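A single protein chain has been omitted; all remaining protein chains appear in their positions.
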Amino acid sequence: MAAVGTELQPSRRQLASRRRLPLRQRAAKVGGPYLLILPSIVIILAVLAYPIYKLFELSFQTYQLPQLIHESHHKLGKAPVWVGFANFAKVFEDHQFWDVLWRTIMFTVVNVGATMILGTAIGVLLTKMSKPLRVVLSVVLILVWATPQVVGITIWNWLFDQQFGVINYTLTKLHLGHFVGHDWYTSSWQGFLVVTCVVVWGAIPFVAITMQAALTQVPDEILEAAAVDGASGLQAFRRITYPMLRPILVILTSLSVIWDFQVFTQVYILRDNRPEPWYYLMSIFSFIESFKVHNFGLGAALSLITMLIMISVSVFYIRQILRIGDAK
Amino acid sequence: MTTSSVRATQPLRRAPRKSGAVAGRHTKSTANAIGVVLLVVMAFPIYWAIATSFKRGVDMTKVTPKWFPFPGTLLHYRDAWHKAFFLSSLRNSAIIVGLTVVIAIAAAFLAAVAVARTNFRGRKAYIVLIIVIQMIPQTALIVPLFVVLSNFHEQNQLIGVTFTYLAFILPFAVWTLRGFVANIPKDLEDAAMIDGCSRFSAFMRVTFPLIAPGLVATAIFAFIQAWNEFTFAYVIIQDNSKETATVWLASFITQEQVDWGGLMAGATMLSIPIVILFLLVQRHFATGLTAGAVKG
Partner (left out) sequence: MKARYLTAATLAAVIAVAGCSSSKSTGSSTTPTASAPAAAASTSAPATASTPAAAGSSSAPAAAGASGTLTVWLQTDAQTGWPKEVAAATAAFTAKNPGVKVDVQYQTWADHLTKLDAALAASPPDVVELGNTETTKYMADGALADITADKAKFDNSATWLKGLADSVTYNGKLYGVPYYAGARGVIYSTAAFTKAGITAPPTTLAELQADGLKLKAVIPSTQSALYWPGKEWYGAMSFVYGYGGDIASNASGKWVADLEQPNAVAGLTELKTLYSALSKAPADIDESKQDSAMAQGQAAMIYGNGWEEGSVNDPKTGNPALKIDAFPMPGKDASAPLPTFLGGSDLVIPAASKNVAWAEEWINDFTGTTGMTALVNDAKPIPNTTSLISLLGDSPFAKAAAQSWFVPTAPNWADVESQNVLQNMLSGILSGKQSIPDATKAADTQINTILNGS
């Protein structure tokens, strides 16, 4: 345990107690961490162990509606058939898969970038505002955050509505072009612009509020001392604040990547539960394969591939994080 | 500590701000100006939702937008309030979410401390597990998860939903809290221990107040994630009397049409508890900040 190394001059009492540490207490010291992580491990594994195992198993099987029925009633339906890597091969040979993958990657990059930049900026801004405005803005951010997805997406859908949308009306009134009756979804670029608005709008509050909380942990004294030493605001930010925020920034970015790569509901509902193929993202592709085409095996393979891609992309981050953790 | 001496010798330009870098005279007003613009942009969709809940049907989809709902109607609120299962869904959501947040924060806090402060065998494996679990597309797990719960007769139970939420929220909570805990230098604790505190008491007196804002932020997030979840709540719960608030909201959408006004009214009513909660918590948020700053 790390405790032993950092004490410089243990008092006589501490030396004495260390020598006489009973076996049980020593065991607690070593077992401590395991006890601490036990509740979380138990819950996660109890709920997810079988579903995750099943996910892997499904991806190697032909598993459609008849097999689903067979699960609950062994006299009906058909038993699953083991097909090895056939599902994966089918996925990789499908031209649509590569389109969807590329689209999902681009989408993630844009959304994560926008969310992090805007969210951090707002977080910083929050610390600099006057108190009343800060409280009001925080309440608004929480309201945005708390808005059920169905409601948030519906509202944005209305704002961009082709015939009744406020945005079309406002853009035309501001003489930025003729937008009356403009359909934002015919071109997938514009359609995804709408999706990004919804996603980023909903994601900013979390980043902003977390960044604000993190910024409050930067002790004022150090910054004041820096100011005394003649550092400008920007220099202080770069040399002092930013390094302290880095762990949080890394976490927020990795979380954003994980979430945005799996965006599903926004696109699905904006396209009226029936997204056109050029709006497919990986999560939608997999969901439709499983629950619309009822090809659960293929859907599972797609989900696993999504997961593997995210893991391989985050390997760099994970290593960094592990290193950050160790350095301390 | 040098704090008081620094403060005593410097001419007071401004009262020390509670947070962030030392501010110049213009920074606050610029920040305020931008803040107001932000407020309008972020809040407009919310305003639009609330306004819609008061609009008459005829005003809802006008080509020239009706900015203010005058004349308005309370019809939507009345119908939403009387819509079947409103109060019971509110209660169910409160139970599930309350349990989820309490257990999640407790378990995640313990785990975060273990991961951030100690080095045990399997620590790296645990971290990898935490991160990787979040990368599993949740929709892929719906059917097997339902089968698991069913085998233990926990389907159609609020507890079943609670555990499902916990399984998905815990990794994120541990991950975020770990960051907050790791952010506090260990030296602060060690210094306190040299002064005579036990490890535990050093932790509670020094580190804990400093990570309080992080705990609050994580708790709020867990709360909202659980409050807004739809798919699993919908699939797991069979009885209408046990459905959650989000499932109740979805019942405004029938095969034929969407009751927009009712949906917005229902959503507004459901957001009120959250706002109240946040306003309550906000005060503790601030207290935690002050405590952290003063103790230095």
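The letters A and B name the chains in turn, as written, and every chain counts its residues from 1.
What we mean here is this: a residue touches a chain if its C-beta (ideal position, glycine included) is under 8 Å from a C-beta of that chain, and two chains touch if they have at least 3 such contacts.
For clarity, every value in this text was computed on a predicted model and none was experimentally measured.
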For the full complex, contacts between the hidden chain and the displayed ones involve A, B
Touch assignment to the omitted chain, from A:73, A:95 or A:131, lands on A:73
Where B:86, B:109, B:126 or B:163 are the choices, the one touching the absent chain is B:163
Contact residues on subunit A toward the hidden chain run 42-43, 45-46, 49-50, 53-54, 64-66, 68-69, 71-73, 75-78, 162-164, 181, 183, 186, 272-274, 276-277, 288, 291-294
Note that subunit B touches the chain not displayed via residues 56-58, 60-63, 73, 75-76, 79, 84, 142-143, 146-148, 150-157, 159, 163, 231, 234-235, 238-240, 247, 250-251, 253-257, 259-262
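Please note the rule applied: only the chains that are shown with their structure count from here on.
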Rounded to the nearest Å, the gap between Cα centres of subunit A and subunit B is 14
Per the touch rule above, subunit A residues touching subunit B in the complex are 1-3, 6-8, 32-34, 36-37, 39-41, 43-44, 46-48, 50-52, 54-55, 58, 68, 71, 122, 124-130, 133-152, 154-156, 158-159, 161, 163-164, 166, 169, 201, 204, 206, 209-210, 212-221, 223-225, 227-228, 233, 236-237, 241, 244, 247-248, 250-251, 254-255, 258, 262, 264, 282-283, 286-287, 290-291, 296, 299-300, 303, 306-307, 310-311, 314, 318, 321-322, 324-326, 328
In their shared complex, subunit A is touched by residues of subunit B numbered 2-3, 6, 10, 16-24, 27-28, 31-32, 34-36, 38-39, 42-43, 45-46, 48-49, 52, 61-65, 103, 106-108, 110-111, 113-120, 123-124, 126-129, 131-141, 143-145, 147-148, 163-164, 166-167, 170-172, 174-176, 178-180, 182-186, 190, 193-194, 199, 210, 213-214, 216-217, 220-221, 224, 227-228, 230, 246, 249-250, 258, 260, 263-264, 267, 270-271, 274-275, 278-279, 282, 289, 292-293, 296
